[in-house]
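The other protein chains are all here in position, but one chain of the complex has been omitted.
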Amino acid sequence: MPRGAFSAVGAAAALTLALTACSSSSGSSSSGSANGPASGGRTLVVGVTSDPDTLFPWKATQFQAVNVLQNLYGTLTEFDKDLNVVPGLAESWQTSDDGRKLTLKLRQGVTFADGSAFDSADAKASLDQIMDEKTAAVARASLSSVKSVEAPDAGTVVLELTGPDAALPANLATVNMAMLSSGDTEEKLNATPNGTGPFTLGKRVPSQSITLARNDKYWGAEKAKVASVEFRVIPDESSIVSAMQSGNVQLAVFDDPLVAQTAAGGGTITVARTPQLNYHVLQLNAQHGDLKDVNVRLAIQCAIDRKQVLDTAALGEGEVTGPITAPAYKSDPNRRPCPGRDLAKAADYLAKAGKAGGVTVKAIVSQGEYATSVNEAQNLKAQLAEAKINLELEVLESGAFVDRWVAADFDAAVALNGGRPDPDGAYGRYFTSDGNLNKVAGYSSPELDELFAQGKATTGQAERKAIYDKVAAELEDNAAWVWLFAGYTYTATTANVTGFAPMASGSLQYLRTTAVG
Amino acid sequence: MSALSRRSPAGLAGVVILVLLAAVAALSYLGWLPYDPIAQHPPSRFLAPSGAHLFGTDQFGRDVFSRVAAGVGNSALIAVVAVAFATVVGTLGGLVAGFYRGFADGAVGGVTNVLFAFPPLLLALSLASVLDRDWFTIAVAIAVVYVPIFVRVTRGPVLSLREIEYVKAAVATGQSRWQIMLRHVLPNLTPIVIIQVALSLSWAVLTEASLSFLGLGTPPPAPSLGSMIFEARSLVFVAPWTLVAPGAVVVLLVVGLNLLGDGLRDTLDPRSRVRR
Partner (left out) sequence: MIVRNPVVRRIVRSVVVRRVAGTLGTLFGVAVLVFVMLRAIPGDQITAGLGTEAAALTPAQRQALELYYGLDQPLVAQFFSWLGNLFTGNLGYSARSQQSVLELTLHALPVTFELAVFSIVLALLIGVPLGMLAASRTSATGNAAGQVVSLAGLSIPAFLLATTLLSVFAASFGFNPNGQGFATLVEDPLLNLQQMFLPALVLGFGIAAPILRTTRTAVLEVRSDDFVRTARAKGVPERRLQVRHVLRNALVPIVTMTGLQFGYLLGGAVVVEQIFSVPGIGRQVLLGIQQKEYAVVQSTVLVIALAFVLVNLLTDVLYRVIDPRVRAS
């Protein structure tokens, strides 16, 4: 889902395209720094539609919160812009031969914003608390293979595992796994963040702006280029475009292709597009009614032209996709029983299910959660109607949608789900029988359980890719869900902004390398 | 009608506009539209207006004219039901509050203030979550928002009317309060109520659009003018006709309603009828 999506950082910058050429810099752009501190660099103003709903990293799933917190806190591992797992607060790590022990060597000389030093006691306390149910940390399940955490010396942390877990280093890289100073509490951090990131909290005006100041003690080889970053709240996306045109805002991330087109249209704003890990999907609940029959689900798969959904709902801005969107493990979208739309085959499947006269499926759709939802639903309905499948749409306000989704109270759901860089992280929780989202996924099988276990126990990239290809095939052959397409993230910058690297989730991790001219 | 045409050419123009729109809406009820307003035809997406598609096509290749025609009917139905409900309940409330004063005024005023002070957004959200979502729910949600307006708009004048000589005279002759209210006070409220109805009808069409914004409007794919405008506002650079067509029809509808309202006012107002 969109929210969960953003706790997983990922990028596939290879396809980044510039939609417009930069025009020559206009003089008005300096006005953005008018109310920021002027010493030792400029202020970068980032337009956001909402301010963070929490400043506590272990509970932050909101896109805006994650973006701010990522710049304030550090994690043991990190992703680079191509999604490789790279050292963060851990300089290196090593898995024991039997795969049951992960030893991390911590970086020396790292300090928190309050000046205290980061050491293994902080790391152990953080991981222990994330695993404690009372903390209600959202990333708790990612540590399910961790039996205990030891800190043999100040610079080393050892994770004892119940079994091999190849996905663990990637799982440690999200801001929901941020390292906190061992004495800090949620109350305290909500008021005064205390992290090891490239920025520290400057000033906050609720619902209006949050300003970060450069952390001069940041451990990275390069400190942040700008003196401060102001996240300015402009609730309406088109108003952010206007603010960029007038030079008040220098950077923003959009997910609505129409807004991006408007931004690029003026010529003064550069818009880069990056394929997303997030995927648009028609979730089917194989525990419900007619959908229990695999033939009905396959009929739905065969009756849908994914390209048509993409073209009509999102103006063709994206790519048809299979289950796995992470570049290193990408599924072949055509490896499924119906690679293209095939109404004859759909009719066959329906006949096989004894439903030649047609079926009715109720689908929940969220309005307002993301731009294209209702349009996708309308097109799916129209396409399925031609195959005698009546998709009854229930368009819900996003709170109601989330409630129904969480309770798995639906036959089908039109959804935008969060992809993750590691396929185990992305789907293990949905499609293993003991996964914490299996109830919502509505499908599991012994074959899938076995494949996911193999994937965790295997370390080689090529070997893992082969396993997850089988996972994808299993999901598509049984039409567990109908995967549709993956869209783009649009990063808009004014002409005087340099050095920003966009990431697939719209993550602003690279604000630290960004400069304003 | 003949009185209207004689006394108010503007009102007549309003009637003509509304009859035209009603005729267009009737096309959709009779199934005489050039295309199915819901059926999608992706190969013909975003066609500019032409002979084949009078108002062009939208992003699903649906014919915008057919959708507008069907939308007029849906929007008008919602607006009329909502405003009728609000008018009856609200005017009655204002009448009772203004005429009886005292406890009745306090009670009606209290309920009105509670409803007024309530953010319409929250009201609509709650209603829509509690009730099933269809056109009738939307009409009720809009009606509840408009009831207090009618109370307030009528209560003030009732307060004034109560003091007018002939009303006082009627009280003195011992007519019952209800008789006085219905015979002497209500007719004097007619112009104000009619203006308010004309205003509210057009607001109701637009409110339905705002409800689409919150996910509470007419459920897709059924077209309504409000939801069409809302959906098309982001397409304005890609396919301006998707916005212009429903927008122009809303303007026409509103213009028609207001001209009719003015005409009715000039025709029905008891005092202007006597004096002119």
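Should a chain be cited, it is by its letter among A and B, assigned in written order, with residues numbered from 1 in that chain.
Throughout what follows, contacts are C-beta pairs under 8 Å (C-beta built on N, C-alpha and C of every residue); 3 or more make two chains touch, one makes a residue touch a chain.
The model shown is predicted, which means the values in this text are computed figures rather than measured ones.
Among A:181, A:209 or A:285, only A:209 touches the chain left out of the display. In the complete assembly, the contact with the undisplayed chain comes from B:229, out of B:82, B:147, B:229 or B:260.
Touching the chain that is not shown, out of A:91, A:114 or A:236: A:236 (per the contact rule at the top). The residue touching the chain not shown here, chosen from B:123, B:186, B:222 or B:238, is B:123. Of the listed positions A:402, A:457 or A:515, the one in contact with the omitted chain in the full complex is A:402.
The chain not shown here is touched by just one of B:38, B:64, B:209 or B:239, and that residue is B:209.
Considering the complete assembly, chain B touches the hidden chain via residues 106, 109-111, 113-114, 116-123, 125-126, 129-130, 149, 152-153, 156-157, 159-160, 163-164, 191-192, 195, 199, 202-203, 206, 209-210, 213, 229, 233, 247, 250-251, 253-255, 258, 265, 269, 271-272, 275. Panel shows chain A; residues 1-4, 7, 26, 28, 31, 34-35, 50, 53-55, 59, 61-62, 133-138, 140-141, 190-191, 204-209, 230, 232-236, 238-239, 241-249, 262, 266, 397, 399-400, 402-406, 408, 429, 436-437, 439-440 of it touch the chain omitted from the view.
Basically, only the chains that are shown with their structure count from here on.
If you average the Cα atoms of chain A and of chain B, the two centres end up 44 Å apart.
Against chain B, in their complex, chain A makes its touches with residues 256, 258-259, 261-262, 265, 308, 311-313, 315, 366-368, 371, 374-375, 377-379, 381-383, 393-398, 400.
Those residues of chain B lying in contact with chain A across their complex are 38-40, 42, 45, 59-61, 125, 128-129, 133, 213-216, 219-221, 234-235, 237-238.
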